[in-house]
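Chains shown are a subset, placed as in the full complex.
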Amino acid sequence: MPIQSEIALDAGHGMAVARTLRALRQKRPLVHSITNLVVNNSTANALLAIGASPAMVVAEQEAAAFARIADSLVINLGTITAPDARAMALAAEAAREAGTPWVMDPVAVGALAYRSNVAVELLAHRPAAIRGNASEILALAGLVDPGAGGSAASGRGVDSAHETETALEAAQGLARRTASVVTVSGAVDLCTDGARLMRIGNGHPMMTRVTGLGCTATALLGACLAVEPDALLASAHATVLIGVAGELAAERSRGPGSLQLELLDALFLLDDATLETRTRLEVQAGPDAAGAPA
Amino acid sequence: MPIQSEIALDAGHGMAVARTLRALRQKRPLVHSITNLVVNNSTANALLAIGASPAMVVAEQEAAAFARIADSLVINLGTITAPDARAMALAAEAAREAGTPWVMDPVAVGALAYRSNVAVELLAHRPAAIRGNASEILALAGLVDPGAGGSAASGRGVDSAHETETALEAAQGLARRTASVVTVSGAVDLCTDGARLMRIGNGHPMMTRVTGLGCTATALLGACLAVEPDALLASAHATVLIGVAGELAAERSRGPGSLQLELLDALFLLDDATLETRTRLEVQAGPDAAGAPA
């Protein structure tokens, strides 16, 4: 049964998502990932399933060189250690220099001081995109600009303590200060570059019962950055892709074990018609339209 | 087809297990895990499936802070390195100070000197529970009290070279010396606090064909510690939960691939009626009743 959502179906945006997916499958972008110990395997499989070519290259000796030849870079702070932090900084710096677009997933930033500092330092290398839940985005915005409505105290881990919409203003501020597109994940997902705003209503509650599907969304976002130069579209389209695949998977599952399997099959099988009939993506012109002061 | 077991069905204990499961699903405890490279993903998924909230926080810079805010802590020595050992010591110390209950899985202790020393040192931080196979428990008991019937030489790795019952006396001695509840896994599982003893007859032989289901049992034990203050009940109930889920999964599987998927679905779908009709748990009053000298 289809999921209820306040975001209406939109076939036009569905066709745009389908175009991004076709470009991805044609290019097979090499996605350099420095991610966490929990999702190395599952995100590699998701990237392969959708048509990208993942490569987890994590050594300090190799991270910069590989970020230069990759088509995009994914940095995820989920289980960060000091060697990881050094490799991430080297990779992000090389990516910036080489023009390789990259995305950061600030997992549990705000809940733990060490990774919060790492995340702020990585922002100097200008990610094209940032993706996190409301608690993480509120925390990161507060760290970057303590006076501007973010919140440094939040969350106890990977699960958000906040509703998505509460992070809208913080996300817009963070996007403007970092020149990144910020995605806030939740029942409704928000993507903003500080001016434009998109809301996505795809996905299924059961997806929170499989570990690392947020990390998987970030990995797919990295893959889309390699084929869609507008990071707002790349972020929104990746959010639709994982959301629609999650819906299809939930419809075929009995529980989280089968959901995980079906999600990989669904990413592999996604086609134009499915995206045109399932995409829930809504555009708002600017921050004022969202009721949020600039 | 149901598995034969020398341990009889017991609906009363099944109802107690079901109460623990309901408490777990209601609280959604934050389970801090420093575990091995093989099972980070699979134990996170098992914890999510049953209703807990896993968080793998492994850096030395973060382990102590996170152990203080978590509801319980799981430490698993499976692929331990020196940075892991430092993080584990910091986490265990913080857990003891904060009153966060924690469980240790001494994977392959006895077979390798380095991790054997780490395990003994961690015991100073007073785990609420210890869970291993007969070889591991014999080895750990021998390391803690070389004159008391344990065996320092055992095993070649993760598979036990000993029957469960051969470790009964060692488990009881280890429990008394460490003030922990000790679980010995096997075809029949034993849980003891040194005085009380429980035997659990759930589970299926096919579970040994999926990597890390012992580690998964330890992870679930950690989750149960967050909701059941009696560590003997927490240990026994976790053992029943994974065992019953494993039986259900084996009945729906063709091999270890499908077993792994079905186990996650079964953990998610477990309900009172299933636990009341499947639980095989037997209580013995004290060490003498088990035929083991104190």
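Which chain is which? They are A and B, in the order written, and residues in each are numbered from 1.
Just so it is clear, contacts are C-beta pairs under 8 Å (C-beta built on N, C-alpha and C of every residue); 3 or more make two chains touch, one makes a residue touch a chain.
All values reported here derive from a predicted model rather than from experimental measurement.
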Message: Just want to confirm the stoichiometry: 2 copies shown, so how many copies does the whole thing hold?
response: 3
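In this text, only the chains that are shown with their structure count from here on.
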Field: Mean-CA-position distance for chain B and chain A (Å)
entry: 35
Chain B-touching residues of chain A, taken from the complex the two chains share: 36-39, 41-42, 78-82, 108, 111-115, 156-159, 208-212, 253-258, 260-261
- request: Using the touch definition up top, name the residues of chain B that touch chain A in the complex.
  value: 30, 37, 40-41, 44-45, 48-49, 53-62, 65-66, 69-70, 83, 260-269
